[in-house]
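Below is one structure, written out as structure tokens; comments come after it.
Every protein chain of the complex appears in place save one, which is left out.
A, B and C are the chain letters, set down in written order, and residue numbers restart from 1 in every chain.
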Amino acid sequence: MRREEIEDRLLTFKDICRVKVRFNDTDMMGIVHFKNYLVYFDDGFVSFMNNFLAPVRVENTVHLGTAFGVKKVEITYEGSAKFGDYIIVETTIKKIGTSSIQFHHDLFRERDNALLATVDCVRLAIDIKKNHLVPVLDFFSNYSQL
Amino acid sequence: MRREEIEDRLLTFKDICRVKVRFNDTDMMGIVHFKNYLVYFDDGFVSFMNNFLAPVRVENTVHLGTAFGVKKVEITYEGSAKFGDYIIVETTIKKIGTSSIQFHHDLFRERDNALLATVDCVRLAIDIKKNHLVPVLDFFSNYSQL
Amino acid sequence: MRREEIEDRLLTFKDICRVKVRFNDTDMMGIVHFKNYLVYFDDGFVSFMNNFLAPVRVENTVHLGTAFGVKKVEITYEGSAKFGDYIIVETTIKKIGTSSIQFHHDLFRERDNALLATVDCVRLAIDIKKNHLVPVLDFFSNYSQL
Partner (left out) sequence: MRREEIEDRLLTFKDICRVKVRFNDTDMMGIVHFKNYLVYFDDGFVSFMNNFLAPVRVENTVHLGTAFGVKKVEITYEGSAKFGDYIIVETTIKKIGTSSIQFHHDLFRERDNALLATVDCVRLAIDIKKNHLVPVLDFFSNYSQL
């Protein structure tokens, strides 16, 4: 696939995944602790990548030496979830830079569709062994050829 | 203490605390996972509150029915920490709204003073039982009188 | 249902659930940190309870005032899991005391069926508000009537 095609496909791709709230995700307020939403949207990222790269799995791209390191997270909390709730994570890409890529995640509570959090997350494509940045589109075009 | 005095004191107060990186804070990249920095700066928040309110402890304000819920987090990662590192968390307040308060945290690696992350975190003062917002300065003036 | 029937059903019931290993479940050794297996077998416990009590959900029994607190855990590690692995948790009950109940969990790696851990976990039925023990079979017979 050519880079323009990959870029177009990335910018129009949308992933939806579902995460269950565990008992130990809650804190003494009886609701999910704010740090755990980072785990939930990271599930959205992994799901997006796996569905986009299928049949290549992002779990393997990590073992192969490239990873998307998190550079910046901006998260706004709009509601709260409880033990046993299911969270729906909708993931899209907002912007593609040279070595950076900005994901957007909306997190909803499944039972009433209430918005729980919105996230903008900038990630950098990194060659783990050489420890330097890799062009984002190289990352995707390499794996799309596997 | 009058509200103006509390506000002045809050806006000039600075807290420094020290957090040890645990083995299980790391991930397979060998460095601290990005979600754990939320735990570290939350330690900075607790330390700030306890030093500001001393001898009142924020752990007790939670039991008494008020809490500072996290509304928004903006975190930028500038470096990484490893198992055994100590993180220095510097905490100040950037802005005080009616029911909101914006904390700023800078996280450094102790051994070489490298900046690891900067955080802006907006929190809301909440009456837990009534589940409504409380003016920030009421929160502080009540506890300062204890 | 009579107590003897509940007891018989409990001792022959078997639950199988599937848990995905997250990136942040790993540590710098590249494998799942030993504490996270407690989260996995707790998923097995919740799944067992929900399938046994269906349509009542254990998430609601917690809100209603009873819970199974963990009294003792004995876990032996036989293998290790990586990011992206799926864990199969098989859960049965080994023994029912007056207020205690002993669960047994076997955790397998799905891709090759390797045994990762075996767990014996004693839980106590607790009335959360009154903070005292409840007979295990009362717990189940109450909820089975809902």
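The criterion applied here is as follows: contacts are C-beta pairs under 8 Å (C-beta built on N, C-alpha and C of every residue); 3 or more make two chains touch, one makes a residue touch a chain.
Here the structure is a predicted model, which is why all the values come from computation and not from measurement.
Chemist: May I ask you to name the displayed chains that the omitted chain touches in the full complex?
Modeler: Contacts of the unshown chain, counting the full complex: A, B, C.
Chemist: Among B:16, B:29 or B:62, exactly one should touch the missing chain; which is it?
Modeler: B:62
Chemist: Which of these touches the unseen chain: C:49, C:62 or C:87?
Modeler: Of all options in C:49, C:62 or C:87, contact with the hidden chain holds for C:62.
Chemist: Who touches the missing chain here, C:11, C:29 or C:64?
Modeler: C:29
Chemist: At which residues does subunit C meet the chain that is not included here?
Modeler: Touching the chain left out of view, subunit C contributes residues 28-29, 34-36, 38-39, 42, 62, 67, 69-77, 128.
Chemist: Which residues does subunit A use to touch the chain missing from this display?
Modeler: Missing-chain contacts on subunit A: residues 23-24, 26-31, 33, 35, 82-83.
Chemist: May I ask you to list the residues on subunit B that touch the chain which is not drawn?
Modeler: Answer for subunit B: residues 22-24, 39, 42-43, 46, 57-60, 62, 82-84 touch the chain left out.
In this text, only the chains that are shown with their structure count from here on.
Chemist: Working from the CA atoms, figure out how many degrees subunit A turns to land on subunit C, in steps of 5.
Modeler: A turn of 180 degrees brings the C-alpha atoms of subunit A onto subunit C.
Chemist: Given that subunit B and subunit C are copies of one sequence and touch, is their interface built from the same residue numbers on both sides (over half shared) or different ones?
Modeler: Comparing the two copies, subunit B and subunit C contact each other through largely the same residue numbers, since over half are shared.
Chemist: Taking the mean of the CA coordinates per chain, how far is subunit A from subunit C in Å?
Modeler: Between these chains, centre-to-centre, one finds 29 Å.
Chemist: Quick check: what residues of subunit B touch more than one other chain, meaning two or more?
Modeler: In subunit B, 28-29, 35 touch at least two other chains.
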